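A single protein chain has been removed from this complex, and every other one stays in its place.
The block that comes next holds chain A.
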């Protein structure tokens, strides 16, 4: 078990290293002149040359990569080319704001989707199932910017209950953000729900058809107990990766949704850094996002092992350590 854990974590580290390599070299290869972007179209040639020197744009890519990686390991993400502030602070603030919409979206979205998925499976083929499937399919097919625009149209313009955008930008305090998080949260829930509902529904149906579920039912257990104690835990397994991907997607900053609501999160920060060629910020966001993806998937895998003894078994046989059985 410990060996498996270590191996799994090592794989994650290698994945992250690979990601950092790709991120650094891809951003370095971006077309466009950073100095020109920073100084604007009207900048003079001398000012541009000075800027390039100040930014260290003339050094080799490999030296740059080594220095950058070293910085990350020591917790120094560099300073923004545009604002001159430490990148760690900028990203920290934006990530916090993203959490403010991602966490409610995850909690509400996952709970709701799992419940709806099970409900649809139980009422398979009946009206409730059909409506849940159809609605979730529809929500899945509509791009998030349309859903967001619709919500703004209804709840910010026609019935002004919520603000359409966050006005204060990075200066926004909790008081500014709290009324503004709900439309983004609803948008995100609608967008991600469909995948989880559908995965949960089919997984539950499959599990209900297994012999042990049937046996439990034939033994006279209440339907509810069969479902909650025997079917759902097993049915969750194949859904975990789907949930993990959705959570990672949310935590990585949801670019489109944040842009539409002028929400000062990680996604909006990413768009800004792309357009201003703020490479240190861009690279840091990419690496933060990669870390989130890798760790969320790691957690999902570990969780799966926890729920399902079979997943522990496959590698244990190779490890040939039967005494771990008691662990």
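Convention: a residue touches a chain if its C-beta (ideal position, glycine included) is under 8 Å from a C-beta of that chain, and two chains touch if they have at least 3 such contacts; residues count from 1.
Assume contacts and distances are computed from a predicted model.
Novice: Not counting the visible chains, the remaining one has a UniProt entry; which protein name from "ABC transporter substrate-binding protein", "NADPH--hemoprotein reductase", "VWFA domain-containing protein" or "Gluconate 2-dehydrogenase subunit 3-like protein" does it give?
Specialist: For the chain not displayed, UniProt's protein name is "ABC transporter substrate-binding protein".
Novice: Can you say which of A:14, A:153 or A:228 touches the chain missing from this structure?
Specialist: A:153
Novice: Of A:76, A:206, A:272 or A:308, which sits in contact with the chain we cannot see?
Specialist: Spelled out, the listed residue whose C-beta touches the missing chain is A:272.
Novice: Which listed residue, A:16, A:165 or A:237, touches the chain dropped from view?
Specialist: A:165
Novice: What is the set of chain A residues that contact the non-displayed chain in the whole complex?
Specialist: Touch set of chain A with respect to the missing chain: 31-33, 36, 38-44, 46-47, 80, 82-84, 145-146, 149-150, 152-153, 156-157, 160, 163-165, 167-171, 259-262, 268, 271-272, 275-276, 278.
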